[in-house]
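Note that this complex is displayed minus one protein chain, with the remaining chains in position.
Right, chain A next:
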Amino acid sequence: MLELITNNEILAAIVALLGLAAAFGALLGFAAERFKVEGDPVVEKIDALLPQTQCGQCGYPGCRPYAEAISQGDEINKCPPGGDTTIAALADLLGREPKPLDGEAQDIPKVAYIHEDECIGCTKCIQACPVDAILGAARHMHTVIESECTGCDLCVDPCPVDCIDMLPRQRTPDEWYWPLPDGPGHRPTSVTPTLIATDRVSAIGQGAGHG
């Protein structure tokens, strides 16, 4: 047998390749087992579409658990912070029918605000905040890092002295933008070019040949 193989070049090549394939296959199998990364691509994709407010209004302790539940067949309309946009995106991803939101839609983005003079420093809000957006130590006043707060509401109830309010998130001038015009039949709310309407008439009248 060995002789046959060594004498026949083609057979030798095949055997060598088979051997290599088996060795690498085993190695790959071992690596896959050894360095298995947790995570399911579908869950990742669903999670990426959720607003990450981590508020638990969907009935799960955070967005990721809800993403897992959706991948197991739960409804896609349980996330109020995401609203219709998220439902539409999820329906698109999963090929399901979009459904009306189960619950009350959120109107405007909010952030938590702690009335620091009333805060007794009990740390209950810190424990409730899912994104570590509250700073403070025991018996010292607490404050919210506005840029980190997702507006999830979870810190409001635990506060024993009711010193946390949810206020509308302020927009910086950089974030401000012109709203879409009202459409035909309305006067534009912005300023520009139609402003010099009279100029245009005269410019066209002069054959637009202005120097």
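Here are a few things to note about the model shown:
Here is the rule we use: a residue touches a chain if its C-beta (ideal position, glycine included) is under 8 Å from a C-beta of that chain, and two chains touch if they have at least 3 such contacts; residues count from 1.
In this section, contacts and distances are computed from a predicted model.
This figure omits one chain of the complex; the name its UniProt record holds, of "Electron transfer flavoprotein subunit alpha", "Ion-translocating oxidoreductase complex subunit C", "Formate dehydrogenase subunit gamma" or "Aspartyl/glutamyl-tRNA(Asn/Gln) amidotransferase subunit B", is "Ion-translocating oxidoreductase complex subunit C".
The omitted chain makes contact with chain A at the following residues, 34-38, 47-48, 50-54, 62-64, 130-133, 148, 150, 171-200, 202-203, 208-211.
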